[in-house]
Structure formats: C-alpha cells, structure tokens
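In this view, the complex is presented without one of its protein chains, the others remaining in place.
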Amino acid sequence: MKKTKAVLFSILIILFFFNLSFPQENLSPPPPTEVRASDTQNDNGHSITITWKLSGDDGAGKKNVVAYEILRSELPTGEFVVRGMVPAGNNTYQDRGAKEKEDKNYFPPHKDFYYKVRAKTLNSYSESEVAGPAQAYGEWFHLGKLPVFVGTLAFTIMVLAFISLARKGKEFYVRPLAGIDAVDDAIGRATEMGRPILYILGLGSAADIATIASFTILNRIAKKTAEHKTKIIVPCNDPIVMSVAQETVKAGYLDAGRPDMYKEENIFYLTSMQFAYVAAVNGIMLREQTATNFYLGKFYAESLILAETGSVAGSIQISGTDEIAQIPFFVAATDFTLIGEELYAASAYLGREPLLLGALKAQDLAKAIVMISLASGAVAASFHLDFFLRLFTVQM
Amino acid sequence: MERIGIWIAALLTLGIFSFLYKDNPFYKFCESLFVGISAGYWFVTTFWQVFMPKLADNLVAGRFYYMIGAIFGVLMLLRLFPKIGWLSRWSLALVVGTTAGLYFTRYLVSNGMIQVQNTIIPLYVKGNLSQTIGNLVIVIGTFSGLIYFFFSKEHKGTFGGLAKLGIWFLMLSFGASFGYTVMSRMSLLIGRMDYLLGTWLGLIR
Amino acid sequence: MRREVPLAITAIVGFALIIVYFIPHPPFNHSRDFFEDLFFIIAAFAIWLGCLNLLKVNADKVYLKKKGWTFSIVVWFGFFLMVIVGFWEGRGFMNPGTTFYYLYDKLYYPLNATMFSILAFFVASASYRAFRARNKEATILLIAALFVMLGRVPFGYYLSSWLPEGWRLGNITDWIMDFPQTAAQRAIMIGIALGIVSSSLRVLLGLERTFASGE
Partner (left out) sequence: MNFLEKLLALDRRIIFLFIAIAVALPLFFTVKLHIEVTPVVRNLHNALEALPPGSKVLVSLDYDPGSMPELQPMAESFFRYCFMRDLKIIIIGLWPNGPIQANSALEIILNEPDIKKKNPKYGIDYVNLGYTAGNEVVIERMGSDIPVTFPKDYSGNKTEDLLLMKGVKNFNNIDFVYNLSAGYPGTVEWVLFGVDPYKIKLGAGNTAVQAPQIYPYLNSGQLVGLLGGMKGGAEFEIATGKPAKAVKFMFSQSVSHALICFFILIGNFAYFATRKKKGA
C-alpha cells in the first residue's frame, strides 16, 4: 500500500517537473470543495441554498473554469439531475421551486435532498463530493426584516404612548404652519365678500391616505364655515368619496350646532373623468366667483389647470398633496401649499384633537431618531464604521 | 381600413384641440365619445384582466375563499339601493384596511428605511473632491429637509436657519420636477403634432 | 353595527397584513397576495358602480331632454361600442389585429393622448399668467425650473457654450439633479413615509374614522 502511494507520488513529481504527456485541455479542473446544502433562510420553505469553495482553476490556477452546475438527487447514490448553472466566480446557488403541488417544478418541503456541484471548463468537468441531506422548510419569522419589525413596534409604541399622554391632558406644542394659519383668514374673507368656498378632495379614492387626511380637514373647515354661515361647495369625482364627504360636512355642521344650515346639494358628484371633471370645476369657479379654493388630496395633471383658473379668477388658494410631481405647480400658482407630510399633519393641526396631536408627536420623535442616525451614521461612515447602516438594512 | 382609422383619429385629435379656441359642439362630441369609450375600455379591461384571472379562475381552481372578494364586491354595488346602501361601508372598510396595512410596511421600507440607508454615506471621499462635496450636499440637504418637516419646534435661531436651508433644497427640487414635467407635456404635444402633420397629412417625414 | 363593524374590519385586516409581512411560513406568505387580489376585485366592482352611475346620469339627461342630451347618446354609444366588441373578442381582446385593438388605437388612444397634450398649452398659459415669484421660495423654484428647462435641451448648450466645460447649463442641471434634488427627494420621501405610517396607524386604531361615517 505504502509502496503504491510512493510510486504514484513520484510519477506525479516527474509529471510536474517535465510537464509533459497529457495535453492540458483534457485535464479536468480540481472539483469544488466544502460543498454545503442547507435550507434557505427567511423563505416559504421551497428552496435550499448550496455553497461551495471555488475550484482551484477558477480565477486561479489554469483559470479555465467557466461555470458551475448544481445537481440534485433524492438519494445520495441516486440519479443526479441538473438544477441550475451559475457563471464562474460564484460560490452560492439557491435551488428554488414552485410552491404549488400541481406545478411540475414543485419543491417539496421537509424532504431529504442531496447535492453535487460540477465545475465545468469548455470541454471537461469534475464533480464535488455529495453534500446533504438537506431539507427545505419555511421560517416563522423573517430575520432579514428584523429592522422593519423593530421600527414598526417602536413606532406603534410611540404613537400609543403619546396618545395616552394626550388623554391624560398633556399639552403638546406644534409650530405654526403658514397654510393652516391662512385657513381662518380665507374663510373670513369669503364671509366678508359673501362668496362661497370651494373644496376639492382630489382624484384619489376614499381609501387613499391623502383623501382620508383631506376628509378630516374638510370636517374642520365645514365646522368653521357653519359658524361663519358661509356656503361651502364640494364637487366630487368619485361616488364613494362624495357620500363620505356628505357625511363629513354634515358632521361638521352638527359640531357647530347648525345642522339646519347643511345643504346636501352642495356636495355632489360630477364625473369620474379627469379632464371632464376639471372642466366642470373650472366652470363652477368662474360662475360662483368662489372667494377661497382648497385643493387638498391626491392630484395629478389637473393640478395646474385648477390652480391657473383660480389664480386668474383672483381666489385665495390653499393647496396640499403628497403627489411629488404636482407640488411644484401648486407652489408656483397657489398662495399656500401643504407639502407632502404637512398634508397629513394638517388634520391634527386644525382639529387640535389631543389624539391626533399625539400621533403627530410620535412622528416627530421618529423623525428625530432618523435625523440623529443620519448625522451620526454619515460621520461613522466617514471612518468606515457601518453600525448605523446595518440598523436600516432590510433584506427582502 | 388603416387609412380610415388614421382619418378618424386625426379628426378626433382636432376636435379636442378645438376646445383651445372655444367650447363648441365638435369638442362636446369628442369629449362625450371619450367619456363613453374610456368607461367602456376600463370596464372591459378590468373584466378580462382582474375579474377573470383573479376571481373566476381562482374559483374554478377550487379556491373558494375568493368568494370573499365577490361578496364584498357585491356589497359595494348595494350603494345603488339607498335602504341597504350602508352595507357598502363594509367593503370600503376592507379596502381601507388593506391599503393601510400594505402601505404601512411598504412605505416604511421603501420610502423610509431604504432612503435613510442610502443617505448614510461617507462625508469625506479620499482624493475625490466633487464626490466629497456631493455627499456633503446630500447629507446636509436630507437633514435640513427633515428639519423643515419637524413640527415640534418653532423655526427660530439655528434651528430656523436649518429649516430655511431645508425649504431651499425642497424648492430647488420642485423646480427640477417642474422643468421635467413641462418636458413631458411638451413631448406629448410633439407626439400629437407629429401624428397630425406626419402620419395623417404626410407633410413631414 | 353601522359604524363598529367597518372599523373592526379595517383594524383586523390592516393589522393582520402588517403581521404576516414578517412571516415567510405558509400559509401566511400568500395572504398578502390574497388581500391584494381582494383589493383589485373590489376595485373592479367599484368600476361597475362608476359605469352604472355614468349610464344612469346620461339616461336621465336623455329622458328629461336636458340641455345637451344628444351628447349623452354619444356617451352611451361609446360605452356600448367598447363593451360589446370587448366581450365579443374574449381574453385576447387587446392583441394587435383585433377589432378592440383597432378601436383602442384609433379612438381611445388619440383622444387620451390629445387630452394630455392639451396640458402643454395650459402649462404655457399658466407660466405666463399664474407662475409668479411671489416669495423667496417660489423664486428659487422658478429659477431652478428655468435652469432645468434650458439645461435639458440643446438650446442650453448654445446659450452657455462660452462657459468653460463643466460649468455650462447642462452641467449645472446635472449637478442639481444628482445632489440637491436627490437630497430633497429623500427628505420628502422619508417625511411622506412617516406620515403614511402614522396615518395608517391612526386609521387602523380607529382614530381617523371619517371614512366609516355614513348613512
């Protein structure tokens, strides 16, 4: 036994020194080593991840490895079938399959599988040892989303904490917001002039967050108009939005103690067509000579047409949207604009309801945390420390 | 057939454009046609691309829990009957809940955490002055922009100065979006003009 | 019943969706897709509602012979033209060569595109009549807009070709887009993210409940 080994070894040495006989291309590359197969983390249980150490001829040695093939079998000695291929230089592969049983690429969870990795050159290959068994199974918690989970939990707790503080009667300070301060003046102006107020909820559906925020603002403004005995017109472009708007305004009038003054016909559905709707609203603006126009909610291309008509008609205009592409037109053509987040905050401002203010405070605290992380993170990153970066890194 | 179609399309285009001069029956006709056609178009599209694949196909495949969608959808239609119209609130509530639930994580991740993650960048890049300045501008701009959106402190003193800087950054970016939006609208008009003058009249090639 | 049930539905569905976001294990991993499907299905019914509304309004106009009732007939005609052809074509209704595609290409598309291209005219009119440098903020906005509008077309090159390379209008626009613009976009995006997260939570907790008010 020892003798044969010694003989083989000397042959190898001779071959090495004289470097002859075998044409190099026919030599298969050294196989990939340390092949490991294990369940893919954070998935639904239809995938196994395979890792290996690169073949000695990949990027080094003869540099002739072009790809790796990944083979799978249900038995360690069984028939291996090719599951996929990756270019040279890669050392991992996720073997995935479908989740539906009827799919022919179905990947059963909780079943043993064995893997081999094959290093390929242009005309030969070599295979690694068999790895496994490995099983695919689904996890109950996605670890890559841990930062999101922490964020969600922290934010929810902050909101609840501030709300309970507010319930206990704690007064919160919020800075003045130009667009909000203008609301009272705008309503006063309409009253003085004896002209109506126009309120546009935008093109969003009743489920859009911007529209929901706008409903709350409408409720407060309706209350104020009821107190001032000023007419408010709310043309809608969605039947559902209209019926919610009617309830909202009615509730505002009720809050002001003037339910008798509520007129349902002033809150009406026009049409769902974007441009037809705008044309009709423009008509209302010019016919009714509205003193103040509110545009709060989701707005698209029509923002520009509304703002121009109102501006030329000489109305005071207060606008707000979270559609970033439309904010510029509102800023340039209306008197006051609630930019993005300010729109959501506005409902808390106008109502001064402690509950809503509490949520706003939680938002501010979150923002402060973000700003501190941002500033310290950037400083840390300048010294090549990535602690803060990892706090915010989410794996999908 | 193609030629007739081009004529129809061109005339409809002119009909809409005629509104720019003044409202007229020709425009009214085109607009009404547009209202009808687009409602029909969406009706058919949602039927074949939502109704069939998402509802009917799933029910046929034995996934009967998709009936929930049909039930809540029908509840939505009850709005047409004033007496039981309030039931449509249930479907609205489902839609609102879904939106809020999906948006919560979607926005927290893509608009929130990923943007923060991308803004944590080195303030000093060795041997690259313009990148260093650029990174500084990004960090300062994002930071001061957030200061502007901070509601708990009055914009006074240093804080106020930062908020002011923030709003300038915001305005610069709105100006840029403004320019780009104008660009888009002009491109659309160029497209229509090219259709009228080229495809229809053959005056330009 | 009328108020509590909707609020409960919203809260249960919303919080469930947030929780399953973190669970990759079946069957929870599909539940988000399922609710998204539900969302689309209900939205499809809502489009029916909108269409029925449209037909009813226009039928009333014809019936009562209101002003412009003849145009209401055009609305009906357009609607049923698309619907009949669309259903007749079946699932491949939008493949090139079908009648529906022809109607789409020769009626819907030109009308839609023209409607949007009209905005180019309104931009012009608004830029003349309404876009005012009414304060410092609006002034910065308008100046940046001028830079981008000129810097993004070849004219900008001719206007500033006398400047050294790297300082021309195009370069300045690139710089604005790459750095201050990006920074501000991020601030707005983060702000909106917090706003949406907080509003969603308020809705789910039943604090913002206007949508559930009603008949």
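The chains carry the letters A, B and C, assigned in the order they are written, with residues numbered from 1 in each.
As a convention for this text, a contact is a pair of C-beta atoms (placed from the backbone, for glycine too) under 8 Å apart; a residue touches a chain by one contact, two chains touch by 3 or more.
Please read these numbers as outputs of a predicted model, since none were measured by experiment.
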Among shown chains, those touching the left-out chain: A, B, C
Thinking of the whole complex, not just what is shown, which of C:58, C:112 or C:200 touches the missing chain? C:112
Which of C:72, C:182 or C:199 touches the chain that is not shown? C:182
Full-complex touch with the removed chain, picking from A:27, A:66 or A:325, is A:325
The one of B:23, B:154 or B:194 in touch with the missing chain is B:194
In the complete complex, the non-displayed chain touches which residues of chain B? 20-21, 45, 49-50, 53-54, 109-110, 114-115, 118, 138, 173, 176-177, 180-184, 186-194, 197-198, 203-204
Spell out, residue by residue, where the missing chain touches chain C. 33, 36, 94-96, 101, 105, 109, 112-113, 116, 120-121, 123-125, 127-129, 131-133, 142, 145-146, 149-150, 152-155, 157-158, 161, 170, 174, 177-179, 181-182, 185-186, 189
For chain A, which residues touch the unseen chain? 47, 84-87, 90, 93-94, 96-98, 103, 105, 324-325, 395-396
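Rule of thumb we're sticking to: only the chains that are shown with their structure count from here on.
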Co-neighbours of chain A and chain B resolve to C
What whole-number Å value describes the gap between the mean CA coordinates of chain B and chain C? 3
Touching at least 2 other chains, the residues of chain C are 18, 21, 43, 46, 49-50, 54, 115-116, 118-119, 123, 137-138, 141-142, 145, 185, 188, 190-192, 194, 196-197, 199-201, 203, 211, 214-215
If you look at chain B, which of its residues touch at least two other chains? 31, 34-35, 38-39, 79, 85, 92, 95-96, 98-100, 103-105, 108, 112, 116, 119, 139, 142-143, 146, 149, 170-171, 174-175, 178, 181
Counting only contacts in the complex, chain A reaches chain C at residues 42-45, 99, 138-142, 145, 148-149, 152, 155-156, 159, 163, 205-207, 209, 212-213, 215-216, 219, 238-240, 243-244, 247-248, 251, 269, 271-272, 274-275, 301, 304-305, 307-308, 311-312, 322, 324, 328-329, 331-333, 335, 339-341, 343-345, 347, 355-356, 359-360, 362-363, 366-367, 370
Could you please specify the touching residues of chain B with respect to chain C in the complex? 1, 5-6, 8-10, 12-13, 16-17, 19-20, 28-48, 50-52, 54-55, 58, 65-66, 68-70, 72-74, 76-77, 79-80, 82, 85-86, 89-105, 107-108, 110-112, 115-116, 118-119, 133-134, 137-146, 148-149, 166-176, 178-183, 185-186, 188-189, 191-192, 195
In the complex, chain C residues that touch chain B: 2, 5-7, 9-18, 21, 32, 34-52, 54, 68, 71-72, 74-83, 86-87, 90-91, 93-94, 100, 102-121, 123, 127, 137-138, 140-149, 152, 173, 175-194, 196-197, 199-201, 203-204, 211-212, 214-215
